[in-house]
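Heads up: the structure comes next, in structure tokens.
All protein chains of the complex are present and in place, except for one that has been dropped.
Going by the order they are written in, the chains are A, B and C; count residues from 1 in each one.
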Amino acid sequence: MVTRDDILAWLKCYRQTLAENKDYLTRLDSAIGDADHGANMDRGFAAVMDKLPSVAEKDLGSIFKTIGMTLVSTVGGAGGPLYGTWFMRAGMALDGKTEVTSADLLAAFQAGLAGVQQRGKATTGEKTMVDAMSPACAAMQASLTEGGDTATALAAAAAGAEQGMRETIPMLATKGRASYLGERSIGHQDPGATSSAMLFRCAADVLGRAQ
Amino acid sequence: MVTRDDILAWLKCYRQTLAENKDYLTRLDSAIGDADHGANMDRGFAAVMDKLPSVAEKDLGSIFKTIGMTLVSTVGGAGGPLYGTWFMRAGMALDGKTEVTSADLLAAFQAGLAGVQQRGKATTGEKTMVDAMSPACAAMQASLTEGGDTATALAAAAAGAEQGMRETIPMLATKGRASYLGERSIGHQDPGATSSAMLFRCAADVLGRAQ
Amino acid sequence: MKKLINNPADVVKEELQGVALAHGDQVRVHFDPAYVVRVDAPVVGKVGIVSGGGSGHEPMHGGFVGYGMLDAACPGAVFTSPTPDQMLEATKAVDGGAGVLHIVKNYTGDILNFEMAAELAMAEGIEVESVVIDDDVAVQNSLWTAGRRGVGATVLAEKICGAAAEAGKSLKEVAELCRKVNGWGRSMGMALTSCTVPHAGQPTFELPEDEMEIGIGIHGEPGRTRMALKSADEITELLALPVIQDLPFEKGDRVIAMVNGMGGTPLIELYIVYRKLAEICEAHGITIARSLVGNYITSLEMAGCSITLLKADDELLGYWDAPVKTPGLRWGM
Partner (left out) sequence: MKKLINNPADVVKEELQGVALAHGDQVRVHFDPAYVVRVDAPVVGKVGIVSGGGSGHEPMHGGFVGYGMLDAACPGAVFTSPTPDQMLEATKAVDGGAGVLHIVKNYTGDILNFEMAAELAMAEGIEVESVVIDDDVAVQNSLWTAGRRGVGATVLAEKICGAAAEAGKSLKEVAELCRKVNGWGRSMGMALTSCTVPHAGQPTFELPEDEMEIGIGIHGEPGRTRMALKSADEITELLALPVIQDLPFEKGDRVIAMVNGMGGTPLIELYIVYRKLAEICEAHGITIARSLVGNYITSLEMAGCSITLLKADDELLGYWDAPVKTPGLRWGM
């Protein structure tokens, strides 16, 4: 089982990763966006870290919903409502739990993805974070179906997200700010897909090591 | 005797010199002023050249006064009223004449200098065009007193102006825009002294060759 | 990065403090969540108008809060859409019982955040209408993308709708008017230099000394095409013709014309652009009935300009001429 402490460690890892990659994400966003994705995510997860102590004793559903609301009210831009929705929906799937199985995690990731797609109306292939989140879920599901353990399944999710992230490079953006570029969006990696891949990489690194 | 045609050739030489040194004068004015002296003088003498044909048959007094008024109404800045005054006052000294002696020329130059000093209230040593005009007159007078011919006297005037021009480099400006710089005006050659030295150099080159 | 700022993280907060100090007679600034609101809000019985967006476009939107224009503006981080809680609080603060119009520029972030805010406000019983502005012809419109960006027409929409709200029009009517302005307005911009986002610390893009970007967005988003620097007259044509061609402006039409500076371009240059724009309009039989030349919707210190034309009938001109009293736009009072 993945415990609440594991989950908190995962979030801490992600906060750390974002802080370290703030400039990198902003550089990606400079090429096809408006040069703020790194600062936005960093600001959001700094706020999340401030908020976490007050809910750390609660169930994972409450924790995730608090994260989601914190992101919505501190990030702004496209990233805020989308990541906010991801955490809020994932939180609904984790309602009442304080420890979770890999199947619970997958269900939460899938709920998050569905929420993002509903809010942002993007499907795969549009050069957005969906292109990292969606293959992450698919790879994790395939791994669990094959009987993989939590570590294996999360590693598959992270690899899937990273592959999806790289596959955004040749894509023509049709959603978000990059879509204004038309053909000129081709050849650049999507910043949101990149920050999403980092979220799954932290999950694999931290939660995969957990048991 | 220096004829009207000689004088017109002198002015043409000066107009040519200014056009060639427009950027140089502006560069000097960038260092301690506002980067416009070259453009101002060039604009003014282009207008003078346009005006000259309409008065070319008149006496030198009329020609010089027309030049002065043209400069006043086209140059602007400090240079416009000062060079305008120089030509207007020199013109008064040449009233009615169509050819002149070297003594007439000296009288005109001295009248011009007096006009400039009256208008601008500058004396020598203040890092202005006066520092070229004044030694030019002094050197010419000395040369004529020693019995120098027109060519010799004008060569002395030009050399005096150029020496005065160079001597503005170590001066602390106390008049004009450069005075706002205080100590920082030291080490730069005054643009107005430079354009004045060019006027005397053309006189030496063109009028000195005349007879 | 050469800017008159302290810590990049404090830019928006300190700017808002400056606005509050400079314009305390006209607006109040609420912090946490941040919004700028008319001193006399809510105006009972009047439709409230709220806009907002990333900071860095000053005077838009905060500078347009006041009589005859916006009731409140929500400033986000630099170039980042504000958050739903700001918009919700602003909406509540300006609701005088006649409902609230959200004027939203067409960027995914602005859309999503305003959408959430509208849901929350409606859940609290406030009637909300949202109108999306998407006037930037630089972006080739398509059913399959996020569509066109919202730029210069936003300023004109805020002025005109503000006047209509002041005149007692209903929420439905003001929203309809806003859609009309959006339908009749078109813009396009260009950049001579990049802007620098404070927290990014370096220029968003590199533009060689002899090149310019045509069709630039107000967040330094790359435009239609990069090309060799041209004269002001040629640049004005490159902007004005797509604007004129996109809308069925017809001989005899009147327009409100705006030549807007991006923040780093001096007024003297904007008038040179305006001169050519007037010539182009005349050649197309379009009469400029009203004009605005200056910095209204900027992109930090970017050098460049944008052109907006809004086809205008008597209704729009009437609202345009109505009194307005904001820090950024003022006449008639």
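Everything that follows uses one rule, which is that contacts are C-beta pairs under 8 Å (C-beta built on N, C-alpha and C of every residue); 3 or more make two chains touch, one makes a residue touch a chain.
Not measured: the values here are computed from a predicted model.
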{"item": "Contact set of the excluded chain (shown chains only)", "value": "B, C"}
{"item": "Touch criterion as defined above, residue of B:Arg15, B:Lys65, B:Arg89 or B:Arg177 at the omitted chain", "value": "B:Arg177"}
{"item": "Selected residue (touches chain absent from view) among C:Leu171, C:Ile218 or C:Cys305", "value": "C:Cys305"}
{"item": "Absent chain, residues of chain C that touch it", "value": "2-6, 11-12, 14-19, 21-22, 55-56, 58-59, 63, 192-193, 209, 212, 229, 231-233, 235, 263-275, 278, 288, 291, 293, 295, 298, 300-301, 303-305, 325, 330-333"}
{"item": "Hidden partner interface residues of chain B, rising order", "value": "23, 26, 30, 32-36, 39-40, 43, 72-82, 119-120, 173-177, 179-182, 184"}
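Just so it is clear, only the chains that are shown with their structure count from here on.
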{"item": "From chain C, the most remote chain by mean C-alpha position", "value": "B"}
{"item": "Whole-Å gap between the CA centroids of chain A and chain C", "value": "32"}
{"item": "Euclidean distance of C-alpha centroids - chain B vs chain C, Å", "value": "55"}
